[in-house]
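Reviewing the structure listed below.
A single protein chain has been removed from this complex, and every other one stays in its place.
Each chain carries a letter (A, B and C) given by its place in the written order, and its residues are counted from 1.
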Amino acid sequence: MEQQTFLNILPILIVSTTTIATIFVEAFYKRSDNLIYWLSIVSLILTLIYSILTINVQNLNFSNTLHSGGITNLFYFVLSLTSLLVIISARDYLLRAKYHHGEFYILIFSSLLGMMLMASSRDLILTFLGLELMSLSFYVLAGYNRKVLFNNEASLKYFLLGAFASGFLLYGIALIYGSAQTTNILLIVNEFNNLLLKPLFVLGLVLLLIGFSFKVASVPFHMWVPDVYEGSPTVVSALMSTAGKTAAFAALIISFYGSTTSQVNFEIVAKIISYLAIASMLIGSITAIAQTNLKRMLAYSSIAHAGYMLIGIASANKLGMSGVIFYLIVYSFMNVASFILISLMENDFEKRISLNDFIGLANTHPWYAAIMALMMFALSGLPPFGGFFGKYYVFLAAIKADLTYLAVIGVISSVISAYFYLRVVVYMYFRTNEERKDIFHTSADNFVLVLCTLFVLQLGITPNLVLDLITRFLP
Amino acid sequence: MIPLKYYLILSAAFFSIGIIGVLTRRNAIIIFMCIELMLNAVNLTLVSFSSFFGDSSGQIFVFFVMAVAAAEAAVGLAIIIALFRNKLTINVDEVNIFKW
Amino acid sequence: MIEQYIPLILAILIALLFSLFLLKASSWFGPQRPNPEKLSTYESGMEPVRTARERFSVKFYIVAIMFIIFDIEVVFLYPWAVNLKNLIDLMGFFIIAEMFIFIIILLAGYLYLLKKGALKWD
Partner (left out) sequence: MTLEQITFIILALIGLTSALMLIIQKNPVYSVLLLILHFFALAGFYLLLNAQFIAVLQILVYAGAIMVLFVFVIMLLNLSNEEALKDPFNLRKIIASIFGVVLILQFGVFFFIKAKDDLNVTISPNSIEAGSIKKISEVLFSTYLIPFEVTSFILLVGIIAAIVLAKRKFE
C-alpha cells in the first residue's frame, strides 16, 4: 500500500484501530470502561481534525472502491461529531443506569466504522457491508441491557425488520449488478442514462430504494421506528436517529447521484420516491400528534423528516442533493440535543418520559427549557434557526424540478407538525404543577447541549456558507 | 442449456416464498429462517448473473453475503435468547409492550 | 458440464440407497416376535415420562458462535492459501500483510471471548 493511500483512508484507519484497541483493552484491563471512554474521545477528535484538514484532497483508492476527501470527509466529520456528542453524554447516562461497560463504546465504534464506509464506498458490495456492520451494531445496542424487557423487544423488532429490509436491498443490488454487469457505483453513474432504459435496472433501483427506506426511517419500512426509538436506551436512539439516517442518506445520495445530470429520464423512479416522501411526511406528522411519549413523538417526527429529505432526492438536481446534506447536518444537531435532554430526565432504562414530565420545566430549569424550546422551534422549521433552511433548500429544489406539489405538501406537513413541537413548549412554559423534576445534569451533558445549540443557531445565521461548502464538494 | 430467465424466476419464487413466510409466521426463529431463505434466493440470482457474464465479482458478493449471514445469525439468535430469558416466548405477537 | 458430476451423483445415490437398505434390512429379514416388555424403552428401568429433547445450557451457544465465526475465517483463508504463490507474484508481500490484519482482527475477538470466560466450563 502506498503512503498516499494510507493517508487518504486515515480516518477509517483511526476508527478501525480504535475498535480493535478497545477490544484488547476490554479483554485485558480490569477497570476498562473509563480508559475506553477517553480513548474513544481522543480518537474521534483526531478523526474530526484529520477529516477537516484533508477535505481538499480528493482521491479514489483500492481499485475505485473507496473515495476519500471532499464530500466523503464532510460526512466523516458529521458522523464522527455526532458519535462524539453521543459518547460524551452517554457515559453519565449509563453510569446512572448502572450499566456502564466497555462494550458500549466498542459497538458505537463498529457502527461508526460501518457508517463511514457507507459514506465513502463507491462499490455496492462495500456499501452493503458497511450497512450491515452499522445495522448489526445497532441491533445489539438497541438491546444493550438484556435484563430490560423494553430493550429486548426493541432489538428483536429492529433485527427482524432490519434483516427483512436488507433482503430487499440485496435483491436490488443483485438486479442492478445483473443489468449493469458491475457493482461499481462510478461506472453505474456514468451509464445511468442508458441503464434507466432497462426495466431490470429500474426494478433494482426501486428495490434498493425500498431497502434503504428502512435505514432512513421512511415509508414503507417505517413501522419499526417508534418502537425501536422508544425501547432502546435513549442515547442509542440519539445515535440511530441521526448518524444512522445520515449514513443511509449518504449512500442513497451517492447511488442516485447519476440522476442529477440534466439529460436523465428519471421520471419513473422520481415518482416512486415522491410517493414515499409524501406518505412519510403525512404519516409521520399526523401520527406524531397523538403521541404523549416524547421519544415516540420524536420517532414519528423522524419519519416526517425522512420524507422532507426524500424530496431532495426526488428532485434529482444538485440543489436537492446538497439541500439534503445540509438538512442532515442540522437534523443531527437538533435531534441529538433533544434526545440528550430526554435522557437527562431518566435514571434508568425503564423510565418513560412523557409530555407531562415537561410541565413547568421553565420554572425549575430555565436553561434546559430554553434549549428544548429552541430545538423544538428548529425541528418544526421556524425561520431564524437552522431547521428552516434545511426545509427551504429541499423545497426550493423541488420547485426547480417541477415538483411543486411536493413542496406544497411539505409545507402543509410542516404546519401540522408545528402543533406537536410547539405543544412541548407550551407544556414547559405555560403549565405549572408542584412536583419538582429532577434533571441529572453533568458538565459533560451541558457541554454537548451548548455545542448543539451553537451549531443550530450558527447554521441558521450563515446557512449559505455551509451550503456553498457542500455544493463545492459534490462531484 | 437453461436460459438465464429460468434461474431468475426460480430465485424470485424462493424470494417470494420467503416474504410470505415472514408475513405469516409468528415464531421469531422461523421468521429468521425465512429471511435466510430470501438471502439465499438473492445469492442464486447473483451466481447466475455472475456465471452468465463470466464475471467473478457476483460470486465474491455471495461470499460476503455468507459471512454477513453468519454474523447476522450470531446476533439475531443472541437477541432471541435474551428475549426468551425475560419473556419465555418468542412469539412476535406476544412481543407487544409496544404495538407491533 | 453437468456430465462430469455423474460419478458424484451416482456415489451419493448409492450411499443413500445402501444406508437406507441397511436401516430397513434387519426388520425385513430378521425374525419379529414383539411383546410389550420388549418394546418398552428400558426393559428393566423407569418408564420415560418426558421427551428426550432437553433444554441445554447457553454455554453451548457461545461455543457454537465461536465455531461459526472461525469457520468463516477459514473459508476466507482457503482461497488465499490455495493460490498464495500466484497472489504473491501478482501483488507482492502485501497480500500476506492483508491476511494477517484479518487474522489479528479476529484474534482480538478470540482473546476477548477467552478473557470474558466464554470457554470456562464451571
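Assume a contact is a pair of C-beta atoms (placed from the backbone, for glycine too) under 8 Å apart; a residue touches a chain by one contact, two chains touch by 3 or more.
Computed from a predicted model, the values in this text were never measured in an experiment.
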{"item": "Among the chains presented, those that the missing one touches", "value": "A, B, C"}
{"item": "Options A:Leu113, A:Val189, A:Leu344 or A:Ala407, residue touching the unrepresented chain", "value": "A:Leu113"}
{"item": "Residues belonging to subunit A that touch the chain removed from view", "value": "16, 19, 23, 62-63, 65-66, 101, 103, 106-107, 110, 113-114, 117, 123, 125-126, 129-130, 132-133, 136-137, 139-140, 143-144, 146, 155, 178-179, 198-200, 203"}
{"item": "Residues in subunit B touching the chain absent from view", "value": "1-10, 12-21, 23-27, 29-30, 32-34, 36-37, 40, 43-44, 47-48, 50-57, 59-60, 62-64, 66-75, 77-82, 84, 89-91"}
{"item": "Absent-chain interface as seen on subunit C, which is shown", "value": "1-3, 5-6, 51, 53-62, 64-69, 71-73, 75-76, 78-80, 82-83, 86-87, 90-91, 95, 98, 101-102, 105-106, 108-110, 112-113, 116-118"}
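The rule is simple: only the chains that are shown with their structure count from here on.
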{"item": "Touch-based graph of the chains, sorted into line, ring, star, complete or other", "value": "complete"}
{"item": "Chain pair with the most C-beta contacts", "value": "A-B"}
{"item": "CA centroid of subunit B to CA centroid of subunit C, Å", "value": "21"}
{"item": "Whole-Å separation of chain centres (CA-atom averages), subunit A against subunit B", "value": "26"}
{"item": "Distance from subunit C to subunit A - Cα centre to Cα centre, in angstrom", "value": "41"}
{"item": "Per-residue multi-chain contacts in subunit C, two or more chains", "value": "none"}
{"item": "Set of subunit B residues in contact with two or more other chains", "value": "71, 78"}
{"item": "Of subunit C, residues touching subunit B in the complex", "value": "58, 61, 65, 68-69, 71-72, 75-76"}
{"item": "Of all residues in subunit A, those that touch subunit C in their complex", "value": "1, 20, 23-24, 26-28"}
{"item": "Subunit A-touching residues of subunit B, taken from the complex the two chains share", "value": "8, 15, 18, 22, 28, 31-32, 35, 38-39, 41-42, 45-46, 49, 53, 55, 57-58, 60-61, 64-65, 68, 71-72, 75-76, 78-80, 82-83, 85-87, 92, 95, 97-100"}
